[in-house]
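Missing here is one protein chain; the remaining ones are kept as they sit in the complex.
So that you can tell them apart, the chains are marked A, B and C in the order they are listed, and the count of residues begins at 1 in each.
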Amino acid sequence: MQSNQELEGFRVELRDWLEANCPAEMRGGEASESSICWGGKNFEFASDAQRDWMERAASKGYTVPTWPVEYGGAGLNRAQEKIFKEEMDRIGARSPLDSFGIWMLGPALLHFGSHEQKLHYLPPIARGEIRWCQGYSEPGAGSDLASVQTKGEDKGDHWLVNGQKIWTSYADKADWIFALIRTDREAPKHKGISFLLINMEDAGVETRPIKLISGASVFCETFFTDVKVPKHQIVGTENRGWDVAKYLLTHEREMISGGGQGLSGGRALGAVLNESLGEGQEMETTLRADAMRCEVDALATGLTLERYKDQAEAGTGAGDASAMLKYMGTELNKQRHELLMAAGGSDALEWDGPLGNRPADWLRTKANSIEGGTSEVMLSIVSRRVLGLGA
Amino acid sequence: MQSNQELEGFRVELRDWLEANCPAEMRGGEASESSICWGGKNFEFASDAQRDWMERAASKGYTVPTWPVEYGGAGLNRAQEKIFKEEMDRIGARSPLDSFGIWMLGPALLHFGSHEQKLHYLPPIARGEIRWCQGYSEPGAGSDLASVQTKGEDKGDHWLVNGQKIWTSYADKADWIFALIRTDREAPKHKGISFLLINMEDAGVETRPIKLISGASVFCETFFTDVKVPKHQIVGTENRGWDVAKYLLTHEREMISGGGQGLSGGRALGAVLNESLGEGQEMETTLRADAMRCEVDALATGLTLERYKDQAEAGTGAGDASAMLKYMGTELNKQRHELLMAAGGSDALEWDGPLGNRPADWLRTKANSIEGGTSEVMLSIVSRRVLGLGA
Amino acid sequence: MANLVMTEDETMLADAARGFLDKSAPVKAFRDLRDAGKTHDAKMWKEMADMGWAGVLVPESAGGSDMGHAAAGVLAHEMGKTLVVSPFLSTAVIAATALRNVSDARAEKALAAIATGDVTYALAVDETSKFNPEATSMVATREGNGFRLSGKKTFVVDGALADRLLVLAKTDDGLTLFDIPADRAGITRNAQNMIDARDSARIDFDNVEATGEDVLGQVDSAMSVLKPAIEAGQAALAAEMAGLSAGAFGMTVAYLKERKQFGTVIGNFQALQHRAAHLWCEIEVTASAIVNAGRLLDEDPDNAIMAVSLAKARATSTAQLAVQEGVQMHGGIGMTDAYDIGFYMKRARVGAEWLGDYGYHANQVAKHRGF
Partner (left out) sequence: MANLVMTEDETMLADAARGFLDKSAPVKAFRDLRDAGKTHDAKMWKEMADMGWAGVLVPESAGGSDMGHAAAGVLAHEMGKTLVVSPFLSTAVIAATALRNVSDARAEKALAAIATGDVTYALAVDETSKFNPEATSMVATREGNGFRLSGKKTFVVDGALADRLLVLAKTDDGLTLFDIPADRAGITRNAQNMIDARDSARIDFDNVEATGEDVLGQVDSAMSVLKPAIEAGQAALAAEMAGLSAGAFGMTVAYLKERKQFGTVIGNFQALQHRAAHLWCEIEVTASAIVNAGRLLDEDPDNAIMAVSLAKARATSTAQLAVQEGVQMHGGIGMTDAYDIGFYMKRARVGAEWLGDYGYHANQVAKHRGF
C-alpha cells in the first residue's frame, strides 16, 4: 500500500504531465464512436493532435495504465488508476487509444498467455501499432456462442481453418483477429473449441463490411478458406478455448456497459439535452422527467462499475454478476440516446445534419444490447447462475 | 335499427327520469369499493338515498340495462346503452347496483341457462335481492384453475359436495355461490368439472374472511362439508363446467379491467392529483409526467373497452383478446393508485387519515392483477392463443 | 360516443388498399426507392389518385371521393404497414383539409387538382427543431396589396419536391397562411438527407412576393384554416404509425416463429412471449385511439383536438416500443441494412417528431383533462 502522500505526489506529477502533453483539441467535446483513436496499421488519424496524444500517452504506458510496465503499461494500482481517471476527467481528456486489443485480448493474454506471448503481442497493442478484432459469432450461432462451427483441422504444426464469422467489428481495419475455432468436432459443444490468433493478412482470410441501419460499416463478415494457423498461435489449452472466451466475455460486458455513461464523456445528460434544445426552448415535462431518471440510473450504474473494479482489486471478481453491468449499461445507453434524439427534435433526423453523428450514434446503440451477449442472455445468466432459478 | 330521432327521444326521456330519480347524494364524488351498492339480504345501505336509487333504477330495469325486460332488465341495445352511459356520466351518477350476479353469473345464465333458470335467478339479482359470490380458486389451484379438487359425488338426485374454496370475494355477505366442482375424478382435468349453484345457507357451508394487507376483509375462505346440491342447480352440462367458467372469465376480465378507469368515476387523474397536493403545491416533474402518461393510457384503454363492446354488438366477440383488457386495465389501475399515493404524500400514509380510504384502496388494487387470472396468465393467453407463439 | 368498429365500407377499403399495396408497394419498393436516392414515385401517386386516394378528403363537387378522415386513416394505416412513400399526408390530408375549410373558387380549383394527383403540397410551419406553430417568427410584411415573405422554415416534409407550399407567417395582427408555388422567386429549397429516406427540406424565403390571392382564408387568422388541417394530419400520421407498428410487429412475430437458438425457435421462450404479448396489447389499445380520432374528425371536428392528441401520443409511444422490441428481438440481423426492420425504426423516429412529439400531445391531453 502507498501512503496518501505518495498518492498525492503521483497526482501532482500526473496533472503536470497531462497539462503539458494532452493537446487542447483532445480535451472536452462529446465523444462518439467516430472520434475514437483505434490505432493499427490501417488507422487514419483525424488530426496531428490525435496522433501526438496517442504516442505521448503510449510512451508513459498511459494507453493501458494498469498493464505491467514490461508489457507496455504504466503498472498503476487501483488507487492510482482512480486518480488517473479523476485527473483525465478533470480536464475532459479523451482516451488516447481504444481497441479490442486493450479491452479484450489484453486481459485474456494477461490471464492465459505465456510470458513469450505477452511480450510478443501486448506492447504493439499498447503502442497502437497492431489493431485486433474479434471472431466469435457465426450466422447460426448468435446468442448460442458455444455452437460455433468454423473448424480447425489439426495438420501437425498448424491448424487448417475453414468457415465464416459474422459481427467481426472493424475486421476490415484490423491487423489480427482472435477467434473461436472448433478443433474437436466429436467433443461436447463447449469442450471442442480453441482460442486462436490469426493474422488478417494471411492467405485465405477475406472480410467485407456489413451495412448497418446506422449507415456505418463497423461490423463485417469474415471468411476463412484453408487458412494455416501455426500451433503457437493459441491462447490457453487446445479445446479449452471456451474458458478463455467466457473470461473475455466478462471484460467485453464491462467494456460495452461503459457504466451507463460510455460515450458521454461523463457529462450530465440534462446539460447535453439543454444544449440540443436550442435557445429559449424549455425541456418539456416528460422529457425532463425521463432525463432525470436516466441521469440517476446512469450515475448509480457508473458507481457500480467502480464498485466491481474495487471488488476485483480486493480479489473478489464480479464473475457472472458482470452480466448485470452489461445489461444495465447497454439498456441505459439506449435510453440516453433515445432522449438525445427526442431533445434534438427535427434537427436530429438528418444524417450529418446540424447534430452531426447523432442519429447514426443513436442507431448504433441499438446493437449494444445485442453484441457480446443479448440483454436476454444476460438476464438468463443472472437468473440461472446468480439466483439459482430454473431447471 | 332505430332512427336517430328515436334515440334522441330515448335520451330526453332518460335525462328527465334521471333528473327526477337519481338522488343528489348519488351524484359526483370519487367512487371507491366501499361506496358500492351490493344488494342482497345482508347488505346494509349506507343511506336512504342509496336504497332509493337502487329501487328506482331496478323498477325501470336500469340496474341491468342491457338484460331482457322479462329477466329484470331494460332491454337496451348498444346504441341505447351508450346513451345511458353518457347520461349517467353527465350527472356523475353512481352505479345503482353492482354485484357478481350482474357481472358474472347473469351473463353465464343468459348464455348457458335454461329459460326456467333465467326466470328463477335473474330477476332477484336485478332487484338487488340476492347477492352472489364466486367459488373458483382453491389453495392449490390459483392460476391453474382447471386443477380444482373440491369434489361433488353423484348421489342420484343431488351431488354431495366436499372441499375448500379460497378468494371467494364477499362470501361472508353473499346469499348464493356459483362454484366449480369436480364431478368426474377420472376425466382429464378440464373435462370433469361442473358449474354448480349453491345456497350459502345450506347445511355444511361455512365461510370466514381472510384478512388482507389492505386491512379489508373482502375475500374469504369457504368450506363445504357434505353439502347436498340438487341436480337442477347446475348451469350448462354435467362435466362441461369449464366452458361456462371460460366464458365467464372473459366477463370477469372486462369487469375487473374497468377500462383503466374503473373506480375513478371517469375523472381525470391529474385533476384528482392536483386536489390531493393541497394549496400552493405544484406537481413535481416526475409525478406530472407519470400522471400524463397514465391519463393518456387510461383514456385509450377506456376507448378499447368501448370498441370491444361495439364489436360484441356487431357479433364479433373479443374472446381471448379480452385477456388484454384485463391485463391493461388492472396494471393501469395499479399505476393510477401508486400516483394517487405519491400525490397524497404523508397524508396518504395513515389508515382513515385525511385522505380516507386512499391507502386501503391502493393496496386493494394490488389484487386486481392477480384475481380473475394474473397478468402473467393473461399475457400467456395472448401469446399462445392470439399470437400463436409457443409449443 | 361514436361506434369504434370499422364499418363494412372501411373494411373493404382497407382490403382493397392492402391488395394494391402488397403488389405495388411492399417494403421492397421503399428499399428500391431509397437505393435509387429517390423520395417520390410519381407513377404510383398517379395510380393512388386514380383510385380516389388523393381525393379522399376532396368534396365530390371538386372531383374527390370525399371518404372522410376515418377513411384517410384507414389508407394511412395500410401505407404505414409497408412504409409506403407518397405525398398522401401532406397533400391529400393536410392541404386538402386546409383548402376545404376555405370556400372560394380558387380553393375549389386547387382541390380538384389534388384529387387528380396533378398537384402536390407541403406544409411549411416548423422553424425550430420542435413543432410549435404559435411561435412562428417568419414575417410577411405588407407591401401594396400584397406581402413580402422573409424567413426560414425547416423540416418541411415533402418540401423539396412539392409543387406548392402552405407557408405560415406573422402578419400585423396574427398569423396568416399563404398558398404559393414552390418555385416562386426568392424561394431556395435545400433537400434534407433524412434518416427515413423521405422528402424533407429546409426552405429559405428571401423577400418572396405574395398577393392577397395567395392568402388561404383570412389575413391574421391562419388558425381557422390551419388548425383543422394540422389535426387531420396528426390523426392520419398517427394512423400511419399504428400501421407501422403493426407491420414491425408482424415481422417480429414471424421471426420469433422461425429463428432457432439453443435448439428451439426463440418464440418458445416465455420472456419473449410475454414481451410480444404486451406489445400486442399496446397496439390494440392504440388502435382504439386511432379510430376514435378519425370518427371525431368526421362527426364533430370542432371538438376533436383531444382525441387527435390522444391518438398521436399513443401512436408515438406504441411505435417506439414496437420498433425497439422489433430490432432487439431480431438480434444482430435486425441491425443490418439488408433487413427491413431498421427502416421501421427510422420512420418511427421521424413520425414521432412530425406535427408534435409525445410530450407535446400528452400535454395537450392533460390540458384538456384539466391539469
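The criterion applied here is as follows: a residue touches a chain if its C-beta (ideal position, glycine included) is under 8 Å from a C-beta of that chain, and two chains touch if they have at least 3 such contacts.
Since the structure is predicted, the reported quantities are computational estimates derived from the model, not experimental observations.
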Which residue of B:Val161, B:Leu248, B:Ala348 or B:Val382 touches the chain not shown here: B:Ala348
Interface with the undisplayed chain - residues on chain B: 137, 142-144, 166-167, 210-215, 219, 276-278, 281, 284-287, 334, 338, 341-342, 344-353, 359, 362-363, 366-367, 369-371, 374-376, 379
Residue numbers in chain C that touch the chain omitted from display: 269-271, 273-274
For chain A, the residues touching the chain missing from this view: 82, 85-86, 268-271, 273-274, 283, 288, 291-293, 295-297, 299-301, 303-304, 306-307, 310-311, 314, 321, 324, 327-328, 376, 378-380, 382-384, 386-391
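The working rule: only the chains that are shown with their structure count from here on.
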Chain B-chain C separation of Cα centroids, rounded to whole Å: 41
Inter-chain centre distance, chain A versus chain B - centres from mean C-alpha coordinates, in Å: 54
Residues within chain B bordering two or more other chains: 288, 292-293
Shared-contact residues (touching 2 or more other chains) in chain C: 272, 362-363
